[in-house]
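Quick one: the structure is below, questions incoming.
Removed: one protein chain of the complex. Kept in place: all other protein chains.
As written, the chain order gives the labels A, B and C, with residue 1 at the start of each chain.
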Amino acid sequence: MDKTVDNLAAAVSLIDDGSTVMIGGFGGSGAPIELIHALIDQRTKELTIVNNNAGNGDVGLAAMIREGMVTKLICSFPRSADPRAFTDLYLANKIELEIVPQGTLAERIRSGGAGIPAFYTPTGFGTEIANGKPVKEFDGKSYVEERWLKADFALIKAELGDPLGNLTFRMAARNFNPLMAMSAHHTIAQVSKVVPVGKINPEQIVTPGIFVQQIVEVLNPAQEEDLNQCKTYYPEVVN
Amino acid sequence: MDKTVDNLAAAVSLIDDGSTVMIGGFGGSGAPIELIHALIDQRTKELTIVNNNAGNGDVGLAAMIREGMVTKLICSFPRSADPRAFTDLYLANKIELEIVPQGTLAERIRSGGAGIPAFYTPTGFGTEIANGKPVKEFDGKSYVEERWLKADFALIKAELGDPLGNLTFRMAARNFNPLMAMSAHHTIAQVSKVVPVGKINPEQIVTPGIFVQQIVEVLNPAQEEDLNQCKTYYPEVVN
Amino acid sequence: MERLNEIKLKNAQIAWRAAQDIEEGSYVNLGIGFPEMIAQYQPEGRDVIYHTENGILGFGGAPTKGQEDWDLINAGKKAVTIKPGSAFFHHADSFAMVRGGHLDLAVLGAYQVAENGDLANWSTGKGGVPAVGGAMDLVHGAKRVAVVTDHITKDGKAKLLNRCTMPLTGVECVTRVYTSLAVIDIKDKQFLLREKLATVSFDEPQTVTGAKLSTGKHVIDLSVPDL
Partner (left out) sequence: MERLNEIKLKNAQIAWRAAQDIEEGSYVNLGIGFPEMIAQYQPEGRDVIYHTENGILGFGGAPTKGQEDWDLINAGKKAVTIKPGSAFFHHADSFAMVRGGHLDLAVLGAYQVAENGDLANWSTGKGGVPAVGGAMDLVHGAKRVAVVTDHITKDGKAKLLNRCTMPLTGVECVTRVYTSLAVIDIKDKQFLLREKLATVSFDEPQTVTGAKLSTGKHVIDLSVPDL
């Protein structure tokens, strides 16, 4: 069993127009920039994207949105230092937005991966987030019913990966990545280093390979924050 | 902040008669034998115990049950190589049993720790496990509503622990331990080694200290399986 | 009946037959007891990753006697070993794998299987101490649920039935049954005979089956090695 793929283009080639794609990361931390750029190169259209945010600057998710590839965004916080790409389309009614409280977003994704079609949460009770959702009382307190969230694909970023798909994550770059790996039908992980099977201590594996379908090595991955500080624009404009 | 406690007796001294106590482990693996024995020494009564099993032989949970300390057991599989302690009381109607499918048990415990009062699962639909529970259809499939499970105390076993309560677990001794740590109001962890704060790599911590109230070092903890092979009987009978 | 008892497959042979169907690269959970034997007959060179409820992916066979580590056990609480690339995780993650549909296959034992795919394998309903373990999660979680079982009970009763009479483990969940006489698929609430021992007639399995056993053109010989 070897889940490694040679290059980024091959890794994203299965992603079709109209797919729902979860993209890991919290802001730039843990965002699989190189996979996102490969998907931009492929010009896949009409995507529903699940991410905590809505991109920043002119790279990564922001670039994908700016290029008109995204029909709908499911996120908790579509603001950033430079949210123009999303804001412009949103205010022009050219992109649909589903706002989900961050903890509910995380739990909905985990539930998708764990086979839990719905759960109850106190979050959002009595607010407009609960509009149209069933409410139920347990032990005298009211809770909102929330549904699982699943995806056709997940693009995630990890630190170490082995050919079986076992993964570790670097510091707070973990965030949504392990959850999205569980929830998507097909998870593609970019890893900063592929190591041989057996090299990662089995007690220290954060995402077991069962949740990962493909891995692609991206040595020295870019940080969104660094790219934005250098005013990087993706895809590069060729004169 | 220092959550270490000097000795086992002090560690369990808060546990009152009538408490609900989660006990980690799957069979003997990950079972906090020394904490259980300290609780036996304390002769706490009328306990509701949550564990995957019902004990084995004459030590640990089996001994606690045999000593009449347990009023009710919530578990998935009350059978073992030597289940006499439980079986005798159960067939004599002297202990209450709530059977919960193993995955539902794990998820109910996690939900207790995660503030999810109820969730839906396909597990048990159409079986007697679902009797009396709400059933709901999602996307054409039927699911059973299950409630969270919480406890006053959890007794768990970990490998490394630091004074902040951060924990790692040894191999498959992890099992229910991290979940019970989340779910109990007061979690007491026996650890095979206390290490200084900062010694455990923060990426490798499995249970962050926020879920742990007390830790007590038990060097070279006993394995239930070894004790039973030696026909150990707890508490020792003194002539 | 006596004839069938003489020619029927041993558990090891049923396990061998089930092992042949497990595909390269599968994630598989084998139930406690008889189903565990299947791992021994995994064809050479085929990569299969075994999952156990108590939090291991990629475990291997039993250690040498005396080398047991009791923190390294399977769902049946037997000591196991780990293979390179194994992973440990807690019970909620373990059952996320199960319930979330990440396992390709679960193979379980059975007291009874019904023609609609209902399975009874956790309680005889006769009193005693009930114990369900992870079976109810597995039957509604794994992508495919198969059963290995003797075709009939020790006292000669049918285990494949119209409807289960014992408490159910899951409804409409089994799709293939490997028995001591035959390989039977469950489709559209019917038992479909796919393979039978060469030494039994088309009619014989029906005589020990408590529901209609449909036979098509494609019934082939159930052929297994001596074990």
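Brief remarks on what is shown
Operating definition for what follows: a residue touches a chain if its C-beta (ideal position, glycine included) is under 8 Å from a C-beta of that chain, and two chains touch if they have at least 3 such contacts.
It should be emphasised that the depicted structure is a prediction, and the values quoted were computed from it without experimental measurement.
Within the whole complex, touches from the chain that is not shown fall on A, B. The chain not shown here is touched by just one of B:Gly18, B:Pro202 or B:Pro235, and that residue is B:Pro202. Annotation: of A:Thr121, A:Gln190 or A:Gln214, A:Thr121 touches the absent chain (contact as defined above). Looking at A:Pro83, A:Gly115, A:Gly165 or A:Pro208, the residue that reaches the missing chain in the full complex is A:Pro83. Panel shows chain A; residues 26-30, 52, 76-81, 83, 86-87, 90-91, 97, 99-107, 109-110, 121-129, 169-179, 206, 223-226 of it touch the chain omitted from the view. Considering the complete assembly, chain B touches the hidden chain via residues 1, 110, 112-116, 162-164, 166, 182-183, 197-198, 202-203, 205, 208-211.
The definition used in the following text is that only the chains that are shown with their structure count from here on.
The set of chains touching chain A and also touching chain C is given as B.
Centroid distances built from C-alpha atoms place A farthest away from chain C. One finds 35 Å separating the Cα centroids of chain A and chain B. Counting partner chains per residue, chain B has residues 107, 121-122, 169-171, 174, 206 touching two or more of them. Multi-chain contact residues of chain C (touching two or more other chains) are listed as 82, 88-89, 92, 95, 98-99, 141.
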